[in-house]
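Report on the following structure.
Complex shown without one protein chain; remaining protein chains in place.
Order of writing sets the chain letters: A and B. Residues in each chain are counted from 1.
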Amino acid sequence: MRKYSRELTVAGVLCVLLLALAITAPAFYEPQPLLSRLAREAPTLILACGIALVMVSRQIDISIGSLFAVSSVCAGLLAAAGWPLAAVLGITVLFGAGLGAVNGALVAGLRLPSIVVTLATMVILREGLRWQQQGAFINLPDSWQWFGLSQRGGQITLISCALLALFALAWASRNFAGIRFLYAVGSNAEAARLAGLRPQWMTFAVFVFMGALAGGAALMNVVQSPQVDPKSGTGLELKAIAAAVVGGVAVSGGRGNLWGVFAGVLLLASINPALTYLHVEAYWEKAIQGAVILLAVVFDGLRNQREIS
Amino acid sequence: MALAESTRKKVRPIGLLLFRHETILLLVLVGEWLYFNAVGRRFGTPDNTFDIMRHSAEIGLLALVMTPIILTGGIDLSVGSLLGLCAILFGKLWRDGGLSLPVAAGCTLLIGACAGGLNAALIARLRLPALIVTLGTYSLFRGFAEAITRGVDTFTNFPDSFLALGQNRFAGLPAQVWFFLPVAIGIWMLVHRTSFGRSFRAIGFVPDGARFAGLPVERRVALVYVLAGLVAALAAIIYTARLGQAKADAGTGYELFAITAVVLGGTSIFGGVGSVHGTLLGVAAIAVLNNGLVHARQPREVAGMLTGALLLAALGASEIPKLLARMRAPRHGAAPPLSPNNPS
Partner (left out) sequence: MNRLFAFAVCVSLALFSACHKSSETSTGTDSGGKKLTIALMPKSKGNAYFISCKAGADEAAKEFGVDLLFDGPTEPDPAKQNEIIENWITLGVDVIAAACENKEGISTALKKAREKGIKVITYDSDANPDAREFFINQATPQGIAQTLVDEAARLTDSEGEFAIITASLTAANMNEWRKNIDARLAEKYPKMKLVDTRPCDDLKDKAQAEATNLLSAYPNLKLIMAICSPAVPGAAEAVKQAGKTGTVKVIGLGLPSENRRYVREGVTQSVILWKTKDLGYLTIKAAADLANGKLKSGATEYDAGKLGILKIDGDSIVLGQPFIFNESNIDQFDF
């Protein structure tokens, strides 16, 4: 139990918040807006799961927002040119994976610090995209929205995809050696290497995986509206990292599980709507988000201190 | 192999390594200067040089104070947001609080130090990861700035005597340079000439070892974050003078620029290795690049892309020889050399 105290705490806070909303602002649970909100957060959940794995292996990737934007534009341009869904999906994911591979090669191959590499790639991709698109929206063909399904069907599909990915990754992190090895590499890369693992290849693989997930998440976002905004994905890296951290993933690697990340995503995603439903002024949003992040970390720290002393 | 590597390290003192990275950066800076001089009609003029100085004063201050933080193995993502918060508090204390400008400035510096103290308490006392704490305060400080002003309020109409601080020249140089220089010299002396400052590198290298060696690690780490808050407040005041206006979104994105400058200057993000003069070169290189590209009639986006590429190139340049050495080294049983730059 104690091992999961952070995840349980976050889940607890989330439940308290949801309960409070149920009492004071039951409109929060209206089915259609709720589905819309969950579908909107599905790409964030995917990104948060990915970044959690990256952080578990003791790296970080702050370029995922730009990866997301570039992949969205790639998907949008292909879709507007008439390519079929399956092909666009495949190419977008591969494109994301390719960009992730660049990050991976620099981090694993040249042993450059991941925060600096991904800072550089974030800036290069973001400015490059701005230069190319100049802010212009991309109009998608009508058949694209919701994969061609009905709105409700599309939203349920997206939410199911995200949950499926979550379940699969959570299961894999207990039972699939590949992901367990990430924990090993993140805890102590040298020990992992001596144990026969290849830390550099694992690091490379996790960045490629992150890129692929960013591509997939981008597509999940693209199908939700008939236009692609090249600015989408702004601030997404901070959202994903904050959600992962609040959910218990350690920046120093080796610790964290995806259920905590799930709780973290839901908690942080509920703050802004909660403000609207509770009729609180919008300018409190950032302060409250910062406070939630700090409280989550402080609680952990106090607990550690008590254990040490 | 690990033993051989450590002996090799003894033969090649750290100082020479640092010198090499900074030389490369210096060459880059000189190269930039010469290129833009040739391409831009008005690039090398004193006016333009003073422009560069004026535009990079606040960010330079943030980068300067970020250096000891990163040296100790930490990071501070909240300095940009703190700049914004201090700017509006400065304006509020003066306009709504009725304080005189010097008193308001003093209070702002104090508030900056206290905000830095919040970071210090969480990072040094509670031993929480700096990245996450400052990620939280990054939102928190900006959030307070937005909440206090309701996003809408701006503070303007400062007296000309105050605005001269950011806009006029004093003894031949832009006024803010006279604030920048003492801080730069002070931080350089602190990091390079005091044993206090030299301990930063030890703390960044091996914090536990430093602790066992009797260094008051927590206190020193706390100090650098408080210092960061103080300097961010100073930068906020200069910013307000330069712009003639204080708004809640002041300083957006400055922390990334500061980190880029510090890393470009040769300081390792993992801590333990780095220099203040490297940071200054890094700030200069980026500032000259941004300014020069305007003279070269290039769009702004190119400046961003080139800065990112420069960062990768600067880091890669020092790593490629190591990569080649690793590739040439025999595979079996060869442990990758452990160093502060390569914990994995």
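Keep this in mind: a residue touches a chain if its C-beta (ideal position, glycine included) is under 8 Å from a C-beta of that chain, and two chains touch if they have at least 3 such contacts.
Source: prediction; values computed, not measured.
Asks: Let's see if you follow the contact definition: name the visible chains touching the chain that is missing.
Replies: Over the full assembly, the chain not pictured touches A, B.
Asks: Go through chain B and note every residue touching the omitted chain.
Replies: Residue positions of chain B that touch the missing chain: 19, 22-23, 26, 29-30, 33-34, 37, 40-49, 51, 54-55, 146, 149-152, 154, 156-157, 163, 167, 239, 242-245, 247-250, 252-253, 275, 277, 284, 291, 294-295, 297, 299-301, 304.
Asks: State which residues belonging to chain A touch the missing partner chain.
Replies: 25, 27-28, 30, 32-33, 36-37, 40, 127, 130, 133-137, 139, 151, 221, 224-227, 229-232, 234-235, 272-273, 276-277, 279, 282-283
Convention: only the chains that are shown with their structure count from here on.
Asks: I'd like the Å distance between the centres of chain A and chain B, where a centre is the mean of that chain's Cα atoms.
Replies: About 28 Å, centre to centre.
Asks: Could you please specify the touching residues of chain B with respect to chain A in the complex?
Replies: Going through chain B, the ones touching chain A are 75, 122, 126-129, 131-133, 135-144, 146-147, 150-151, 256, 259-260, 263, 268-270, 299, 301-305, 307-309, 311-312, 315-316, 319-320, 322-323, 335-336, 338, 341-344.
Asks: Can you list the chain A residues touching chain B in their complex?
Replies: 58, 60, 106, 109-113, 115-117, 119-124, 126-128, 130-131, 185, 189-190, 193, 199, 203, 238, 241-242, 245, 250-252, 281-291, 293-294, 297-298, 300-302, 304-305
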